[in-house]
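The structure is given below, and queries will be raised subsequently.
As you look at this complex, bear in mind that one protein chain is not there, while each of the others sits in place.
All chains are identified by letter, namely A and B, in their written order; residue positions are counted from 1 within each chain.
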Amino acid sequence: MSNLDVLLLDDEPIVGKRLKPALAKVGCEVEVFQNPVEALKRIDEKFFDVVVTDISMAEVDGMQVLEHVVAKNNATKVIMITGFAMMSLAREAMEKGAFDFIAKPFKPDDLRAIIARAAEALGKPIAFEAGESA
Amino acid sequence: MASIIISSDSSLTAARIAEKIAEKGGFSVVNRDILPETAQKYDVDVAQLKKALDKPAGIFGMPAKLKKQCMTYIQAVALEKLLPDNIVCYGLGAHLYAKGVSHFFKVRVLTRPEQLIKELHPAGTAPENKAEKIIAKHEKARNRWSRDVFKQDESNAGLYDLVISLNQIEEEEAVKMILETAALRQFEPMTYSINCVKEFLMAAQVKAKLVERFPDCRVRVDGENTVIHIQALKRNAKKYSAVAKEAARTVPGVKHVEVHILTDFIGQAVESNR
């Protein structure tokens, strides 16, 4: 079982700090970024199976990250996380090719479940039984 | 896949279009067939539920309070049926309460006037000047219907993702267009939108428990919190708050309940002037 490469981008440091071990536990290789510009640079260098990104960030926002990732490699599953969840934003994200969209606050298991589904879709299932949380 | 909610000025047209969508796109239908189940679950008459869906409340029609109740019960059951995706829903007023869910694709279908007359007028045809009047009257009644519970005008195009007039477009074409649009990526369900439906559903279920006692209550579910707003006089606040909490807890899945009493300003003013 190969590890799933995940890039986690959120300008809130705690998100990365806590989710990195949480995702590592289910077999993800997580790289955490707080600065979207650096994250984009890294995305250009390396292929990630899953990109998890916050939407509202200074300089570059999550939508731009999404567009960048999709333009670079369609296979990457992009999961949007945002505190500003609303219908228009959700539809925009989906239209731009997001894999899923989740509102903050969420539980670590919510994100794990989504990543597990993404891994399934990629054919790289991870060790997490989906469905045990909402 | 998205779920499609059809609204129309003619109930027959909505039904026809929805059935065709279900058939061609492989959707399952949610319609007034849920009424018997609703009636049984909340102990009301099917006839009353139907009336609540069709007629505006009024002095000669249904009492506004009863109508609110019926609509809340329908809402609670309809949202439950809308939980899975790939649904086509019509005839339940869902376009008015299933709002802000990104995978609900809302369509308004406008019938040809001749068609509408055929449905509205017993003779099947009517002289032109009279026809206009009949249609205007029908529209006004619908408008009142959508306003008196949901405070919205259902003929407002802004409520919908797509408005199709059958004046120049064949029904088949319309169905094709609806299916094509519904397949767009932005109407795909996602964790967030599914959560939205779950929250709406739970709110409706809680409200269904409260609506008889508090017809004007507002219920919102946000994650694990259920927030209830009730209008009451200050002196009743504690009692009502407890009653509402108790009732809300009977709904499965409800964890934290928060009751806010909106002070009834007018009542308060009346009291203080005494």
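Here is the rule we go by: a residue touches a chain if its C-beta (ideal position, glycine included) is under 8 Å from a C-beta of that chain, and two chains touch if they have at least 3 such contacts.
Throughout what follows, contacts and distances are computed from a predicted model.
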Query: For the chain omitted from this view, which of "ABC-type quaternary amine transporter", "Formate dehydrogenase iron-sulfur subunit", "histidine kinase" or "Cytochrome P450" is its UniProt protein name?
result: "histidine kinase"
Task: May I ask you to name the displayed chains that the omitted chain touches in the full complex?
output: A
Message: Under the stated touch rule, tell me which residues of subunit A contact the chain that is not displayed.
response: 12, 14-15, 17-19, 21-22, 56, 58, 61, 83-85, 103-109
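Criterion: only the chains that are shown with their structure count from here on.
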- prompt: Mind pulling up the subunit A residues that touch subunit B in the complex?
  reply: 85-87, 90-92, 94-95, 97-98, 100-103, 105, 110, 114, 134
- request: Give every residue of subunit B touching subunit A within the complex, in rising order.
  value: 100-102, 184-188, 190-193, 195, 198, 223
